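Data block below; observations after.
Showing just some of the chains, left in place.
Going by the order they are written in, the chains are A and B; count residues from 1 in each one.
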């Protein structure tokens, strides 16, 4: 069966940024997203998820390459300066190109 | 301090609630791996808010709305007004950026439910009567200051740069302030308690009353670890905020006690009004600020409310506000 190349954009950020980020993803054309709570350590100290104010989430989005560009650019401009956040993209292959 | 006051501080420090809190702080100091899973923390928070709201609602039903509205209105007004004078202080003396000053000011006008609950168990321990419906003051004091703080911050940002790119519009901020989970739970269970009244209380006292103080103690153990873990941030926030986090509660505590006196509350009720004014939010306010003022640095408001003001109130502040009330009421309850 054919596989269609897509991008997986992964974002790790503060739990309280959740609504902002998911709204931006939808605006930029993501058809959906997957999200879960994580702990982490980085430049802005450790986020050990003991209470929501210090909790961390990971968001994963499958999108076509152009959308991945747009998402990362938007994160860089609007979100990186304000939230504890990392983001990266990688190559994946899916079965239904029309789904994403 | 007078002997009475010293005795009150001692009594408060030896309640299981205060001791469990200190034990939690100790856990982080000795680097114990003690940690409550987040769902447990959330569950305990929900329980405490429901129990206090429900009991308050039953108390309103028993006392009648006529007795509650005046002090309730006063509480809401003072809550909303507090940011109006703390903001300039934070700007002028503290040299904070406008958006940071606004966010911190909003936290100190809003309230901490757990501090309130600890104060009610303190009054219970030393046998001082208080109006059961005081939980209503807690409920109405949570939102106004958050809204005022956000408005102050937005106004400041409009004057400076276009920082609002990712920030929520005012409408969302209002919704968050009014329907955020802690405000919603408090107001909602107040209403439930009001509607189901004495009969409802009888049915559920085995859950909302019997284990209440013990559950509070357990929760404070966890909050102690949360506060303890933030002790390291004290250095980062600077001496000004350290002083602010102790002095401002004292001033607001006196203010609240006076207000309680003027609106006809009992000695215990005025103490609680003092505690509420003196306390700073660490649930509703941070969530609202992070959404609506994302340019404000959360380290400032979280550290001052969670690692300075909350521990101060839970250990020494509560008996002090009680002492102020004692003095005002002429030493007799």
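Just so we're on the same page, a residue touches a chain if its C-beta (ideal position, glycine included) is under 8 Å from a C-beta of that chain, and two chains touch if they have at least 3 such contacts.
Source: prediction; values computed, not measured.
Written as a formula over the displayed labels, the complete complex corresponds to A x3, B x3.
Convention: only the chains that are shown with their structure count from here on.
Rounded to whole angstrom, the centroid-to-centroid distance between chain A and chain B, based on C-alpha atoms, equals 34 Å. Those residues of chain A that touch chain B in the complex are listed here as 14, 16-17, 19-20, 24, 37, 48-55, 77-79, 82-83. Across the interface of their complex, chain A is touched by residues 35-36, 38, 41-42, 165-166, 168, 222, 225-226, 229, 282-283, 286-287, 290-291, 294-295, 298, 302, 306 of chain B.
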